[in-house]
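Removed from the display is one protein chain of the complex; every other protein chain stays in position.
== subunit A ==
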Amino acid sequence: MRKTLAWIMGAGSFLGLASSTLANGWNMPAGVTDVSREIYSLHMTIFWICVVIGIVVFGVMFYSLFRYRRSRGAKSANFHENTSVEVVWTAVPLLILVGMALPATATLKRMYDASEADLDVMVTGQQWRWHYEYLGENVSFTSSLSTPRSQINGEEEKGENYLLDVDQPLVLPVGRKVRFLMTSDDVIHSWWVPDLAVKQDSIPGFVNENWVRIEEPGIYRGQCAELCGKDHAFMPVVVRALEGDEFDSWLAERRKEAEAEASGVDREWSMDELMERGEQVYGAICATCHQPDGSGAEPTFPALAGNEALLNDRDRHIDVVLNGVSGTPMAAFRSNLNPVELAAVITYERNAWGNESGDVVQPSEIQALLEQ
């Protein structure tokens, strides 16, 4: 009796688990674009074809296993060939496949037509964040994970969008065709948002194309899909889709900010201003490899705290940050960060965690180097 009860409770909790899981989604999302819905319907069609074939094939198999058991007195027949049956079960699957290939081909052709886009966005993968540039709009920014480390390490309760939140989402207009140009600064990444049915590898040295026309405003979340090193799990993609006019005003706002930032290059910055700005940049860009306390992770990522070689050679430090170190994971940041951010982060690295060089690197100095 007690055993039965335990079984019932076990089964009950299993069902409870299963239903809560199903409510959370267990199938491909149909998504919010024409293409994503076409893909979803291809997926469901091929799925049901497999289910029907499975029922027929396994049905015959289990019937045979049951009906022709030796313990039931079955005597074996001796046939081992039948040409017409063999022709049929070769030809029928072939026909099913042709029937499946036709709609798949049509969808694929649509997916490959990235022409006549209203907006071009350059997506650059970097270990471990995404850089977005609205081509021709003078707006670009970096988007990285904003889930706090304390949630990951279990010191704090995990939020609703755990690991799927970023500091600055990619903002896109609804109803316009947006073309993505995908590339990478270091290893291969893959930009993926399930609701948009866009997954495209971003590969160093290549520029891949894909496109989307979002139909509903909303927030769409995804992740990097290609293993790209230690923080592969921690570079989410968040897309915020706005109505056309809202998007236009957002873009205009960002353009104004970019112009304001550019004018900051010419003025003299104080040590405190640079340190404050540098700490932000360091936390968002550098800390994943060189660690928040500058201790690095030998042998791949050198320590910055107490790094005599860098502290004694200011020019070398600037060169490394601007141009990277070839043959190592250290990327060139000259085009990813603006002169203010570059100057601030170098100043920060030379004066934080007990590095007391006292050096100040001014944005104007970086600007001059970049123009050389």
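The rule we apply is simple: a residue touches a chain if its C-beta (ideal position, glycine included) is under 8 Å from a C-beta of that chain, and two chains touch if they have at least 3 such contacts; residues count from 1.
To be clear about the criterion, contacts and distances are computed from a predicted model.
Undergrad: UniProt names the one chain left off this complex as which of "Cytochrome c oxidase subunit 1", "sn-glycerol-3-phosphate transport system permease protein UgpA", "Sugar ABC transporter ATP-binding protein" or "Metalloprotease TldD/E C-terminal domain-containing protein"?
TA: According to UniProt, the chain not displayed is called "Cytochrome c oxidase subunit 1".
Undergrad: Where the complex has a chain not shown, which of A:Lys230, A:Lys256 or A:Arg316 is the residue touching it?
TA: Answering carefully, the residue with contact to the hidden chain is A:Lys230.
Undergrad: Which is it among A:Val57, A:Leu135, A:Ala252 or A:Met271 that touches the chain not included here?
TA: Once the missing chain is taken into account, the touching residue is A:Val57.
Undergrad: In the complete complex, which positions of subunit A touch the hidden chain?
TA: Within subunit A, the residues touching the omitted chain are 17-18, 20-21, 24-29, 38-39, 42-43, 46-47, 50, 53-54, 57-58, 60-61, 64-65, 68-71, 74-82, 85-86, 89-90, 93-94, 97, 100-101, 104-105, 107-109, 111-112, 127, 151-154, 158, 160-164, 182, 186-188, 190, 192, 194, 197-201, 203-206, 208-209, 222-234, 297-300, 326-329.
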